[in-house]
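Only a single protein chain was left out; the remaining protein chains are all shown in position.
So, chain A:
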């Protein structure tokens, strides 16, 4: 009795950093054979995420995800990394999930499998499988928990003796401590401190104290493996409000450069977004619900319209990179970026600004190949209320924005934090 020879599935590299690409190749299929290639990942919260593409083998019996076109599935077209960025929770999952890695020192384990045909493959046995590791840390990267002088965060150091340029990494209004971007920056040569400045389980929001950030910045700057005059700041969403505030209004913090993703620059008395509804006159209060999701974008526009106090960005003296998505439904970040540039122009400093507006990308522009979700659960800070927040974006353009912006962030940081000062004089 002869057994059938299975197709040969290989993913190279099988272990990589999360911002690196892989090639998925299936060989030894019959020619012209329809197959489905599927990825499956079980998150730390035990939810299952999947993506899949429909392919037809060529006359040599080969399917190459990097070279061939997916004819259907969670992504279409020639998409080498579609099996990752188009992942979504499997049918029957809880609603409003968001995929974020908590344990940065362990890899994501993704199973890539090939199945016969283009139908529903979930109950079929695969023809072949491969296990792929996606890491946030490279060999030699050190993770150090910081709890000194009241500052809470995690510092990641690149491998090697150093000293290194460094980054302060500020996430958004969801609070808590998200380490994964700082870990990746350390893989790329930047000592990075992910700072916890909004505890997610605080029931009463405290006013944000500039002193806390100054202390954090000083901890980085004075670290023996950090070059003190080459420290930058990267922020997303509420983190950009803090980044711009620190760069503009804090005399002791002089970042070498700043990166602002999904820009917010309107201040409130308590320095939290949640305070805005109380401060905006009733007729401008434009938070609305759209099919059970909360949309804040129009409130943000109202805040801009009424001339709410803003960060004095005209005081910023360092290069800044502004990254936004035009389909951001959480905040009018593109309009904010225009306002920032207008202010910088009036101050004669427009040459410091680089602007990237990504068409049809949403609010949560994360490191590349991570899945996109148009709406997700969000715990309103300072309350225990969980809402479904609309972040916006269409999956494919959002994935493209994540991939492109990450490359541009790294080259921006390399230029300003690694480059020689004489290089800037020649620009």
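In this section, a residue touches a chain if its C-beta (ideal position, glycine included) is under 8 Å from a C-beta of that chain, and two chains touch if they have at least 3 such contacts; residues count from 1.
Heads up, the rule we're going with is that contacts and distances are computed from a predicted model.
J.: Per UniProt, what's the omitted chain called: "Superoxide dismutase", "Spermidine/spermine N1-acetyltransferase family member 2b", "Acyl-CoA thioesterase 19" or "pyruvate dehydrogenase (acetyl-transferring)"?
T.: "Acyl-CoA thioesterase 19"
J.: May I ask which residue of A:128, A:194 or A:246 touches the chain that does not appear here?
T.: A:128
J.: Specify the residue from the set A:48, A:212 or A:418 that touches the hidden chain.
T.: Of the listed residues, the one touching the omitted chain is A:418.
J.: List the residues of chain A that touch the chain left out of this view.
T.: Chain A touches the chain not shown through residues 2-3, 5-6, 8-10, 12-17, 20, 27-28, 113, 125-131, 133, 135, 138-139, 160, 165, 187-189, 227, 230, 414, 418-422.
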